[in-house]
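Apart from one protein chain that is not included, each protein chain of the complex appears where it belongs.
For clarity, chains are labelled A and B in written order, and residue numbers in each chain start from 1.
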Amino acid sequence: MKKLPAGVPWIAPAVGLLLALSIYPLIYSIKVSFTSEAGGFTAAHYARLFQDRLFAVACWQTAEYLTVALVVEFGLGLSLALLVDSLGRGRGVFRAGLLAPMLLPPVVAAVIWRLIYNPQFGVLNGTLRAAGIPAQRLTWTSGESSAMFSVLLVDIWEWTPFLFLLLSAGLQAIPQEPYEAAKIDGASQWQVFRDITLPLLKPTIVLALLLRAMDLARIFDQIFILTQGGPGFATETVSLYIYRTAFRFFNFGYAAAMSFVALALTTIFARALLRGMRAGSAR
Amino acid sequence: MRIGLQDAILPYVALCFLTGCGGSPPSLVVAVNAGVEGDALKAAAREFGSAQSLDVEIVDLPYANLFEKELLDLTSRTGAYDVIMIDDPWFPRLAQNDALAPFASQAPDPDFLQSCLDVCRLNGTYYALPYVGNSQLFFYRQDLFGKYGLPAPATWSGVLAAAKKIGAGEKMYGYVMRGAPGNPVVADFLPLFWAFGAEMFSAGGAPAMDSQQGIDALRFMLELGKHSPPGYAGFNADEVSAHLLQSTAAMSINWPAWIAAMDDPAKSKVAGKIEFAPMPSEKRKGVAGLGTWLLAVPAASKHRDRAFQFLYWATSADPMKRAALHGNPPTRRSVFLDPGLRAKFRALPAQLQSLESARPRPRTPRWNEIENAFGIYLSQANAGTLAPDEAMRRAAKDIAGIAAR
Partner (left out) sequence: MKSAWRYGLAALALLVALAPIYWLVTISLKKEIDQFAYPPSWWSFTPTFEHYGDAFRVRSFGRFLLNSSLVAAGSTLLALGTPAAYALARFRWPGAWGSKIGFWILSTRMLPPIVTIVPLFLMMREARLLNSLTGLGLVYTAFNLPFVIWMMRGFFEEIPPELEEAAMLDGESRAGALFHVVLPLAQPGLAATAIFCSIVAWNEFLFALILTQTEAATTLPVGIASRVTQYEIQWGAMSAAGVVAMVPVLVFAAVVQKYLVRGLSLGAVKG
């Protein structure tokens, strides 16, 4: 018998736990997604999925949420990373302080913003009114047209620090020599950024985007606390819709089918992003 | 900081130790709604615990979570809860598959109001007893009605006219309602819906909300919405009550749980000015929605006898009277007619009248899903995203799909 690689016993417990608590449930879920409520085999759940308008809306809204949040968080995160990196003294203070929002339990962050957003008693409307701005029509999370925007704002506040952290780390990893060479050559700040910083930062950028996108695709905690998917269906995302189908309507088969379709969609997206990452880090 | 492998294991070992010998499990676990309706049961549970020297744990959860947790516990038979609080529309779903323990005595005390007892039965067997006698009341500012010479609101048309007049004359909104999707908007809409002669389901069981009466009712709701504070399509009970308490709105449907706050000078700017009336009529006599909270014992409970003991005690006349003194709406006629209580709570006669004739929401195990779907379209109509007839049509279509499964 061929000898097992030496590392196997080292890896076995970890792989074992992952198989038990991540892979086995996944396989069980597949079985559930093909089980009808009476217990027999059925593909009806998947069939229903393609006609479910609400599921399509939830997917679309999740994609919308993901895109906007990602773009804004990345832009802000990069700007902040560059800004703080360029500061002389006190960099550590700024870095530590700016990380605070992402360290909070997401539930606490959502709760804070629920307090702030309350149209009657919240400090946001209160401050606006005190400043003379009529805030009666500003309903934030209670208004159908403003709910998505309000929820996005919370995500941006909470997770821009994450992008900031990763991009800061990436900036720190860039060696000094190219910069010194550019200085000698007399390059402008924009040229330095475009030709040195960005290319060297690319692997970090792709990684940061990938990580954040994965988390955004399954966004749940904040929306659960802030709006529960409402008002109407305005802030419904895939995770929430699956959760409600599973635990409020007790329809596990349908919920399982939905989660696999969602998983498939996010995997496709992740592979595309990873391909971009491999292409970028040709070193 | 020296952290080695040992230090990584140590917390885990400690964890196992602590969870192992971390106190004995409680003798009774009561799942309660984390809101005003649950307060009475919490107090009763604590009283029972100290009187019987039992360790009673109270798990209080928000409305939606309570349903989920109870459903999960009942269907998986985990036995985590010994006594559970059930909102009457949940009962058909939760009582399925013998998940609840039937009562030993199937002849409940006739002192309980019949309308409350009716929702405690499944296929003729009693699985619960009513504890919080909730049925909707119409709250309106008597002082303002008097000021503008308006008669007490007897019809919805009258309500709309009064809302216009008061809204124009005072710096406030004539009406306020719950528009948040799901349970809030559906509960507030049904009395109006019924008063216009509409029904959710026809005699044959098919969805009937897209009837002309249903569409008219929704159109009327949007009319009322024009005289309601902006953003009402997302309001829940705390926003509605806040508007009444702060005197920024003059009328609303509401639950008796809020009566105490209305008359409390510490919370209310309108103490004593609000009158509580039965539901207005329109094409049909006005009828309130029933929202009674029931108490039941899960079949998988590990402390059934003790649970039933607590249940019978809490719903008996004296403890219920004590709960009523703290504002809990009772379910026993004798408590409603108690002179001491009637002197203290001026709305008690109106509550009794409303409760006796109240109408439960459609009794179906799929009510949760149906309410959810109906609620989404109602909320969208109120937010202006959908036209009323389109909203009702889509609702009927979705609900037909849900019922068919």
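Structural remarks
One rule holds in what follows: contacts are C-beta pairs under 8 Å (C-beta built on N, C-alpha and C of every residue); 3 or more make two chains touch, one makes a residue touch a chain.
Keep in mind that what you see is a predicted model, and the values were worked out from it rather than measured.
In the complete complex, the hidden chain is touched by one of B:211, B:236, B:316 or B:353, namely B:236. When the missing chain is restored to the complex, the residue among A:43, A:71 or A:107 that touches it is A:107. Note on the undisplayed chain: of the listed residues A:67, A:86 or A:191, the one touching it is A:86.
For chain A, the list of residues touching the undisplayed chain reads 5-8, 10-11, 13-15, 17-18, 20-26, 28-29, 32, 80, 83-84, 86-88, 90, 92, 94-101, 103-108, 111-116, 120-121, 123, 126-127, 129-130, 157, 161, 165-166, 168-170, 172-173, 203-204, 207-208, 214, 217-218, 220-221, 224-225, 239, 242-243, 246-247, 252, 255-256, 259-260, 262-263, 266-267, 270, 277, 281.
In the full complex, chain B touches the omitted chain through residues 1-5, 8-9, 11-12, 14-16, 18-19, 25-26, 29, 33-36, 57, 59-65, 69, 72-73, 76, 78, 80-81, 183-184, 236-238, 241, 257.
Everything below uses one rule, namely that only the chains that are shown with their structure count from here on.
Centroid to centroid, with C-alpha atoms defining each point, chain A and chain B lie 36 Å apart.
Residues 64, 67-68, 71-72, 75, 179-182, 229-231, 233-235, 239, 242, 246, 366, 368-369, 372, 376, 379-380, 383-385, 405 of chain B touch chain A in their complex. Considering their complex, residues 37, 54, 119-121, 136-137, 139, 141-145, 147, 228, 230-233, 244, 247-250 of chain A touch chain B.
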